[in-house]
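Yeah, one chain of the complex is gone here, protein chain that is, but the others are all in their spots.
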Amino acid sequence: MAAIEIQGLEKTYSVGFWRKKPKLALRPLNLKVEDGEILEYYGRLSGVDSKTVSRKASEMLERVGLKDSANVQLRKFSKGMLQRVGIAQAILHGPRVVFFDEPMSGLDPMGRREVRDLMVELKREGKTVFFSTHILSDAEALCDRVAIVHKGELQGVGAVAELTSSVGSRVELIWRGTIVPAALQGLGAECHVTGDTARALIPESSQDAALDALRRERLHLVSVMPVRTSLEDYFVQKLRPAQTMAGSRA
Amino acid sequence: MSSRVFNIAFNTFREAVRDRVLYNLVAFALLMTGAAILVGQISIDIERLVVVNLGLTAVSLFGMVIAIFIGIGLVSKEIEKRTLYTVLSRPVRRWEFIVGKFFGLAGTLIVNSVCMAVGVFAALFYVSRHFQSADGWVLVGLYFIILQFLIVTSLTLLFSSFSSPLLSAVFAFSLFVIGSFSEDLRGFASMTRGISKWLATAAAYLVPNFSALNVISSVAHQNSVSGQLIVYNTAYALFYATMALSGAVLIFERRNLK
Partner (left out) sequence: MRASRLVSLAAGALLALTLTVSVLLLRCIDTVRSGAPLEEVLYVSSPKVLKRMSLGYDGLLADIYWTRAVQYFGGKHHSGVKRYDLLAPLLEITTQLDPHLLVAYEYGANFLAPAPPLGAGMPERAIALQEFGIRNNPDDWHLYYNEGFVYYTELSDYAKAADAFARGARRPHAHPFLAVMAGRMAEHAGDLQMARMMWSTTYDTTRDKSVKANAAAHLRALQVDEDVTVLEQINNRYHQMTGRFAGSFGELASAGLLRGTPLDPLGHAYKLMPDGRVEMAKKFPA
């Protein structure tokens, strides 16, 4: 594990940390969750004083929605429940910066929703949340800033809008008929014909030329629509052939 | 710092208890009861001898097995199950982790031995119907056994800080056996010559000296233990355990935990 140094944070206890593979990380500890033992243990190790630690532990259980799971042994917890215990232990001592390693992996849709809400809540409380994910829509929805890491190297970092605008935006044209004008191919358009309508994706800069070409052929234009560039487009463009992974920051 | 060491130690103790380690006390109780009843019936003079010999030997062996088999997993299991990362992502230093683990296991063994000691004295009372002053030396024997546990615990921690659990168990157990003959080893070293004398002497002084800590048959024969030996043995065990623990910290501190 590399040492992490964060500017302006001299004291490490203001960092919360959670790794994935939650089953492995928590099962062997013969600690009970229901009375907050495991949270108290980690809380004490983080320097939370012993008077407040048990109150904080039960607050955390409530917050991550495990209050009702009393009397269930840790080893019988589902993956999602363990994930939530992991998150609870990471934020129990009120860190200003929290690291999550793939916090939503292996969760059902409800679980993902809850973890997302939790992260938004932390953000609203003014905390910095680092998390890694390869689900780009999560990053796009949650993050203020994202960093793309590929094969251990930083490929780009910035606000989502900044990154996506660096990739030229495109326009979708739809017209009636099955004819695709030859001039359109020359503009670098991707064209598809389905039933009696045809569709083309072209760079925004060639929009006028494309419309001219369609008019020349007297084709009946149905719609002209700008296509929003997603993080995924950016990602695919940036590292086309390679397998990918993203690190993001909310 | 001390509160973190204490927390890790306490947690280690709690895990050991939850792992049903203390169930060995049931086996021990059965053994002592059986021995007391049987010996009480068949022999007249040697009941006390047999109860002390058997009792202290059992305390020692049960404890050794616990020390070795829990000790080898203390570090490696936490790495394997990745709980170590969660602990070390707290403001916990690696040395605090090692030291905490040591005190946790040592505490477990001390609690276990104290329970067993009660059993030994109960059996002793059962066979001889009264206590005598020589029984005090049995306490010294028990105290020496606990000192042995401190050494073995620190050694297993040392081994488990760099090798696999199985190998650590083998190392620790062989050192226990060799250490039990360490006085012979030093005698043997003094009989050799030349460079092998140096090597043998170095090895003989490096292995833990369990033979001086084993006074079971002596106290069983109601012999006294000199106060000097008690002082020296205490100091020796503390220094040796600290040495092994420093070694464990040294290795663990430099170990790559990716």
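Here the chain labels run A and B in written order, and each chain numbers its own residues starting at 1.
Note that a residue touches a chain if its C-beta (ideal position, glycine included) is under 8 Å from a C-beta of that chain, and two chains touch if they have at least 3 such contacts.
Worth saying up front: this structure is predicted, and the values here are computed from it rather than measured.
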Q) What chains on display are touched by the one that is not shown? A) B
Q | Option from B:T83, B:T156 or B:N209 whose C-beta touches the chain left out | A | B:N209
Q) Which listed residue, B:S128, B:S163 or B:S218, touches the chain dropped from view? A) B:S218
Q.
To test your reading of the contact rule: which positions on chain B touch the chain that is missing from view?
A. 93-95, 181, 183-184, 186-188, 190-191, 205, 209, 211-212, 217-218, 220-221, 226, 228-229, 232-233, 235-236, 239-240, 242-243, 246-247, 249-250, 253-254
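The working rule: only the chains that are shown with their structure count from here on.
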Q) Measuring from the mean C-alpha position of chain A to the mean C-alpha position of chain B, what distance in angstrom results? A) 51
Q | Contact set on chain A toward chain B in their complex | A | 1, 11-13, 15, 17-19, 21, 24-31, 41-42, 44-47, 86, 89
Q) Which of the residues in chain B end up touching chain A in this complex? A) 3-4, 7-8, 11, 14-15, 18-19, 77-78, 81-83, 85-92, 257-258
